[in-house]
Structure formats: C-alpha cells, structure tokens
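Only a single protein chain was left out; the remaining protein chains are all shown in position.
Our next item is chain A:
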Amino acid sequence: MFEYIVQQLINGISIGSIYALIALGYTMVYGIIKLINFAHGDVFMVGAFVGYFAAKAGLGLFWSLILAMAVCAILGVLIERLAYRPLRGAARIVILITAIGVSFLLENLGIYALGPQAKGFPEIVTKTQYTLFGDVTINSVQIIVLAVTVILMVLLQYVVHKTKMGKAMRAVSYDMEAARLMGINVDTTISFTFAIGSALAGAAGVVFAVMYPSVDPLMGIIPGLKAFVAAVLGGIGIIPGALVGGLVLGIVETGVSSAGFSLWRDGAAFAILILILIFKPSGLFGKNVREKV
C-alpha cells in the first residue's frame, strides 16, 4: 500500500510538473499586462510541432528544445505586435476575446497546414526505468521534465528579480503609465515578456510530446486549460505559485484516479478551481491587493 501511494505520488508530480511548466508562461503574461492569454495553449502546440520536425530532422532533445523555444518566442512577439498591441488602450474583455480568436486561428492554421491527425513523436530520449525501492519506479523522462521545469522557473525568478529588464517588467506591471513617464520603453518590455512566456510554452510543448509521444493541432486545448487552473490555484501572476499550483493539481488528479474514481478526475480539478475562487480568489500564494482608485 505504501509503495502504491509513493508510486502514485511520483505519477502526480510528473504530470503536475508539465502543468506547472505551461502555467509559468500563463502567469508571467498575466502578471505584466493582466491578460489571460488563451492562445498560450496553442503556442504550446506550435512548440510541440517544431520539436517534432526538429526531432525528425535528427536533432536531440537539447537542440529541439532550443529551436522550439526560439520559434515560439518569435511567434509570441508577433502575436503581441499584431493582435494585442493595437488594442492596448481597449477594455480588458476586448483583448481577452481577441486572445480566444488568436487561439482558434492557430488551431485551424495547424489543421490546414499539418492535417488533423495525431502524429507519433520520434523517440529522442531513451526511456530508462529506475527502481527506487520495492515496486516503485521512475523513468528518465519524468526526471527530465521535473528538472526542466525547476530550472526554467529558477531562471525566470532570476530574470524578473535580478536583471534590469526584470525591474522594467515589474514596473510596467505595477503601473504602466508611471513606468512610461520614468523612461521605460513599455512596448519593448511587453514584447520581451511575450517572448519569454511563449518560449516557456514552446519548451513545455516539446517536453510534453516527449512524454506522451504524439502531436496534433488541437493538443494544446486541454493542457492549456489545466495549466490555467494551476496558475489560478497558485495565484495568477506569481511565478512560484504556478509551480506549486501545477504540482497540487497533478497530485490531486492522480489521487482521485488512483482511488478508483477515474471518472471524477476532471471534476475534482475544476471543483478545486471553484473552491479557490470562492475562498481565496487571489490564489494560494496571492496577497489581497486593494484596487487602486
């Protein structure tokens, strides 16, 4: 029984770290311009496809990751420039709806260009099973995913809190107008945020495709939604919150399935979202901030 629980915990952490990786990008974009970027899940899909073609061309995991992150960063900046920047002064709901539009556009462009069928992802990482003790096993891909997530989160924390660009980002997040008056180039800062957020989505896409070896143009929808739940759970806009939110969500889902209630898994995930929104709308890590008047 103990072994069973530990094994399920490992399963939960490994799926949770993928949610966390996607949630990092969500939370970051929200933190800066208060936009829930619904196209994030589809940038994730594009990343997976870049990884797919890179892997087919014979590149290893590292270079596939780098390539996918680079392409997605450019894509993110383009989306921001073309779709969101012209609406900078508009109401938030307008930008939100635009984000949904961008999401549909990417999905259907994907179907048009690549076909709707799921394609098998080449095996670029040899999966090795390690036995920890008794019957409990963990495989190399699960370890890689967790490692990639933690490394990227630490890097992100560093960029946001220790660099000049990070300072600019925090300033824009706090008050866009005041930041502009202080001589911060707001447009560049937002572009940079999108580049990083989208690069994270691209990395998540490749890692996801390595773990669950298939890619298709609609693959971003469900992970995108789950990551959104994770981001809200941890406190949207807060970077460590995304990691904790993702892990909690993964463990809860696995726990529900492992107790024999596999039908209730998604129900439990979204029930948590509702409970959090009722009792602590700012998330586990969030502080209650009074609206500025």
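Assume a contact is a pair of C-beta atoms (placed from the backbone, for glycine too) under 8 Å apart; a residue touches a chain by one contact, two chains touch by 3 or more; residues count from 1.
Here is the rule we use: contacts and distances are computed from a predicted model.
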item: Name under which UniProt lists the unshown chain, selected from "LrgB family protein", "CidA/LrgA family protein", "ATPase" or "ABC transporter substrate-binding protein"; value: "ABC transporter substrate-binding protein"
item: Omitted-chain contact residue, chosen from A:Gln8, A:Gln157 or A:Ser282; value: A:Gln8
item: Option from A:Ala118, A:Leu132 or A:Met182 whose C-beta touches the chain left out; value: A:Ala118
item: Interface with the undisplayed chain - residues on chain A; value: 4, 7-8, 11-12, 14-15, 111, 115-120, 123, 127, 129, 137, 139, 208, 212-214, 216, 218, 221-223, 253-255, 257-258, 260, 262-263, 265-266
